[in-house]
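This is the structure I want to talk about, given as structure tokens.
Selected chains from the complex are presented in situ; the others are not included.
Which chain is which? They are A, B and C, in the order written, and residues in each are numbered from 1.
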Amino acid sequence: MSKKKSRFLQTPIDPFTVEAGLTADAIVTRMERISFQGRNLATAHRIWLKMLEDDVTIFLGMAGALSAGGLRMIVAHLIANRYVDCLVSTGANLYHDLHETRGQHHFLGSAHADDAALAAERIDRVYDTYASEEEFIDNDNWIAGFAATLEKRPYTTREFLYLLGGHLWKTTGRDGILTAAYRANVPIFCPAIADSSIGMGLSQARQSTPGAGYIDIIGDIVESANLVIRRPRTASVVLGGGTPKNFINQATVQAEFYSDEVGGHRYALQIVTDVPHFGGASGSSLEEAQSWGKLATDSVRVSVQADATIALPVLASALAVSAPPLLASRKPPVFSLASRIMTIDGQTVPSDRFEEVNEPAV
Amino acid sequence: MSKKKSRFLQTPIDPFTVEAGLTADAIVTRMERISFQGRNLATAHRIWLKMLEDDVTIFLGMAGALSAGGLRMIVAHLIANRYVDCLVSTGANLYHDLHETRGQHHFLGSAHADDAALAAERIDRVYDTYASEEEFIDNDNWIAGFAATLEKRPYTTREFLYLLGGHLWKTTGRDGILTAAYRANVPIFCPAIADSSIGMGLSQARQSTPGAGYIDIIGDIVESANLVIRRPRTASVVLGGGTPKNFINQATVQAEFYSDEVGGHRYALQIVTDVPHFGGASGSSLEEAQSWGKLATDSVRVSVQADATIALPVLASALAVSAPPLLASRKPPVFSLASRIMTIDGQTVPSDRFEEVNEPAV
Amino acid sequence: MSKKKSRFLQTPIDPFTVEAGLTADAIVTRMERISFQGRNLATAHRIWLKMLEDDVTIFLGMAGALSAGGLRMIVAHLIANRYVDCLVSTGANLYHDLHETRGQHHFLGSAHADDAALAAERIDRVYDTYASEEEFIDNDNWIAGFAATLEKRPYTTREFLYLLGGHLWKTTGRDGILTAAYRANVPIFCPAIADSSIGMGLSQARQSTPGAGYIDIIGDIVESANLVIRRPRTASVVLGGGTPKNFINQATVQAEFYSDEVGGHRYALQIVTDVPHFGGASGSSLEEAQSWGKLATDSVRVSVQADATIALPVLASALAVSAPPLLASRKPPVFSLASRIMTIDGQTVPSDRFEEVNEPAV
């Protein structure tokens, strides 16, 4: 046993020791020298702090039923305190957020429910969580009603969601994802808005008001890529995969065609439950993302294989202790979002054509 | 042991017996009386046959990297032979299909690749499969070029993809998903087109040709719901979850607001790798879908927990033997897709307003 | 919206709100009214408190590489403070515990290692964790050496592991699972000891010392069932499935043949990553366990689908605040373990025949 230790055996595992009164940051710090997903969660904490310290635009992607599942105020908190600079979300998460911001609720339910009985009472189930279909229809009408009041022209989801957040804030004065983003001037993209009840509300706007409910989803592609062209240093935080994960990566891939300064996200952190070996994008590894130029090959990155309903409360609670000094000195990008053409740090971010910093790659 | 058998113990497991020369249909039939996912695959086979025998419109949803992964000709076969009547796909699957139909390839690769080395050679990796980024850029340009030739107005994805399929067929004369759908007049919806390289191609069309590349994604919602209003008896076959799964369900939920005859899919079959217990839509159970009215409470349904690259080749090969008599006598809906307003069985299917068969539910 | 709420819509989801300085118990309490696995973790916390409050014998099952992965001191803490009364473990977890208690280490490694390079340096990898094969061989010899000193007769794993823990304590004076169990007189069963390096050490004892290294594994079955016959009210806490999960259940099933008072565990809590739908025991649901009589049909139970390296540090840290009053008033069973026949609360627990409280069931 006197031999020199192998170069592979440098830092011993330090077993987690239990103590009364540990706060989230202490727990996460004690996870730094254990293994498997606990260590990955600790690494995620450190990487997020690095992001905040560095001069990067931080994208947050959000898929899965996180709003209905009780995480919407964490996301609102991350937005309001500028842990993140831009949200890419599924429509459902924004819709369920709107549902609660409007004063309605999701409810504790059972994963072993009798779904026929629920259907008979018009209760919609999301695993162990229930909601009233009647209240959902009321939301749809509310969204349709609002959309019908807008000028009759196509809107990027970024513009529409800013306006929707504003209307929601003025109507309710309540915190939530949409209202926090509105108040903090944080843009929200929703690339699959057509696959959600917000899309359904928009489609219903056409019924009452011909010409209403037009969304320019291709404009979102242009705008998000221009964001990266304007500020090529970026980071990606992804909860749950889906379209948000890919859309955030696509922005940098698309931007790279028009600017040599773009080189993939510098930091990437994902909390996912999907796995890589079936080939789907949700579970794809951050290593694979390098081959596409989605991540810089020297990016700092970690995947946490965990349900966000466990990992995010712990992670956000830890950051609430460790991040404030960094947040205080951070200079996040400043957006103006109220019109068809947004700005970042005073520069326009068009949605109808790419900013050509250099010649296209081909 | 002389006691009467319990009502729960009626049909014995019949162990699978190996024999040389078993064809796919024989294999699947022998799986009917085993357990777990093998039995579910056998049930999927029987349910698909029932769908074909019944008078239902069959939606096929397709997510995950199935085209790049070698399943695109199975999907083309299902379309050409009208095992299905309408495809809902992610953009990536259609893009990778176009890639190969244009004569390019994906390549056998390794899941343990050195991604920095791949990035250096501009090779994009999808788990164990590679593609050339240069060829992808060529596709983007080709799509942008085509989109720039179209009349300057918004297109639903259904209309755009029909036109794209037609252009692809005229250019290449090769089989594939897009070309098969074009030739068979099977509509394709792509609700998350903004989250794909087809969307990127469309966004690039704007660069060369102001006014090109506008997609009316909300029109797709209206159109897909009107399809269900026109033919309320439907079935859902889903490969891999994602936006297609929900969009197919959303069509029936939305249609229900406008027609009492709509009551959720009568049949549902999903081949998924996601699980229900994290709350995401991809893995959500078909039982849960009943609570929403996505499925009829008396629907016939099965989930197969398997990678589609194993389950679909076996299932499609089995159907190739068992389904032809049913396909021969089947009367699938007849679509015309060449213009802004599609028709089904001669009836118009608007994309700007819902067909109101009855009064809205609220 | 004025209508009476459905019976299904009683308790609203209460979104998790972030705050600086939250301790683990506060975090877990705030998870009680969110969804999915976060809620399940909160439920696990409440159920464990109920177990401590009730008069039940608490079994802890432990599979997966939790000791190497940095959780061994949590398990030692649970044993020392009598959160649990009996441990059932895989051999690997006990072996890796012994490795560290002997003053050696596991090391932080990479999941993307070059395994051929590791093999060349004789480093063994467990996902992202490394250990020295040379040190492992030293352990094997140490175990073999100790086993060779014992009287030449078969030992149940319970007796052998108690003696091993005692020897380890006397040699090292260090805390760990084996030494904590020794000092707290908590029995450890290891039904699959033959599938572990402890088994390998025992097998090597035979080489030096004919007649050494005999284990009476069937005696463990008898003894564990007799434990349940002696104290029929039981609870099960399972980390990771495997043989410990089933062995704990088997004890109650076996005991039921000999005593009418046994009726399955009253409480069950499992933290697992496996899923039910492939039919394996590790992922099997606690509902299914009822059909076997492993759990009482009115048992209180929860499955947390999470990696134990995240869930257990949080859960144990929360219990460190909430449990001490219950621990203080708890009257756990008192064992004596030093000989072939153990006792519980002064009553013998034979390993050679079942205590027949009533006539066998058949």
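In this section, contacts are C-beta pairs under 8 Å (C-beta built on N, C-alpha and C of every residue); 3 or more make two chains touch, one makes a residue touch a chain.
No experiment lies behind these values; they were computed from the predicted model shown.
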Subunit number of the complete homomer, 3 shown here: 4
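Operating definition for what follows: only the chains that are shown with their structure count from here on.
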Chain contact graph, described as a line, ring, star, complete graph or other shape: complete
Most distant chain from chain C by Cα centroid: B
Centre distance in Å when chain A and chain B are each reduced to the mean of their C-alpha atoms: 26
Computed distance of Cα centres, chain C from chain B, in Å: 45
Centroid distance [mean C-alpha coordinates] between chain C and chain A, Å: 38
In chain C, residues with contacts to at least two other chains: 35-37, 305
Residues of chain C that touch chain A when the two form their complex: 1, 3, 5-24, 27, 30-31, 33-39, 41, 65, 68-74, 77, 100, 105-109, 112-113, 118, 121-123, 126-132, 134-135, 138, 287, 305-307, 309-311, 313-314, 316-317, 320-321, 324
Residues of chain C that touch chain B when the two form their complex: 35-37, 275, 277-279, 305
Chain B - residues contacting chain A, complex: 63-66, 68-69, 92, 111, 113, 115-116, 118-119, 123-129, 133-134, 137-138, 141, 154, 191-196, 199-200, 202-204, 206-207, 210, 213-218, 220-222, 225, 240, 242-243, 246-247, 250, 253-254, 257, 273-282, 284, 287-293, 297, 307, 309, 352-354, 361-362
